[in-house]
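The other protein chains are all here in position, but one chain of the complex has been omitted.
This part shows chain A:
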């Protein structure tokens, strides 16, 4: 029998000697230039990490290429960050400049450190997922093409700004807690193939999967029926029952959410909230989505104080100001109507005209 349950390799086998020697003994770090971190330990050891953008979905050739670079300048050591960037870990200071030169020459984007717009956390999209309402890699590429200056540090931002893409409301990844989030949404009530549902779907599971109780059993056909008045097209039933289809190329698209954060710095973590209810899918460049994201970044960058995240900025100026400054219409879609919606309503007379 095959060897099983032996877990991932111990990370200590793969950290560079300089990190092993100074583990838990670092004194401080600085950012000498965008994309480069300089860590200094109590013993005086200096480690440079050079952060480079990655498209997350990569070929093995690409992996081989970064391995070759790591071999040449970092004794074979590199790491991936939690936003899927690559960091080359340079222990030998004399190799830093040649590494930066080679990365530049090979068109790797150096950046994503500190006050910048780092990589987009994103999902499978039309590359691999059956419930994807929109693509992930395509939107990510289109957005980051616009954000390159913010990634490399050429354009300044007042604080970190996290962008995330999720291709459906499952929200795999970080959409619910990002400064700007792009989430794929449906706008069509699902269709049921009754004959197929009676064979391959667990009816009670399908009924229980609906957050609004819009689904009830249809015992005559051994299937289910959906109340279109109650359905908000989340697609959860299509996940558990393959006989229910919801895809609609015309009405499917994305929504844009703003103001989420996960850190506890200055303010508590926040969920992101709806800014734009719907933008249609426009492959391959998603130009309306990209323009909307660019607008949000620019309005925030022009108005926020130093160190103020998107959600903190909106918290200070208020949502009515935000919608005005961002030039976005406020619609009925923005008003929460799910179970505990009442807490999101305004229970004060304080507001700005």
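By our rule, a residue touches a chain if its C-beta (ideal position, glycine included) is under 8 Å from a C-beta of that chain, and two chains touch if they have at least 3 such contacts; residues count from 1.
Convention: contacts and distances are computed from a predicted model.
Considering only "tRNA 2-thiouridine synthesizing protein E", "2Fe-2S iron-sulfur cluster binding domain-containing protein", "Na+/H+ antiporter subunit G" or "3-methyl-2-oxobutanoate dehydrogenase (2-methylpropanoyl-transferring)", the record for the omitted chain gives "tRNA 2-thiouridine synthesizing protein E", by its UniProt protein name. Remark: the omitted chain is touched by one listed residue; of A:37, A:201 or A:310 this is A:201. Residue in contact with the omitted chain (choice from A:115, A:239 or A:274): A:239.
For chain A, the residues touching the absent chain in the complete assembly are 170, 199-205, 239-242.
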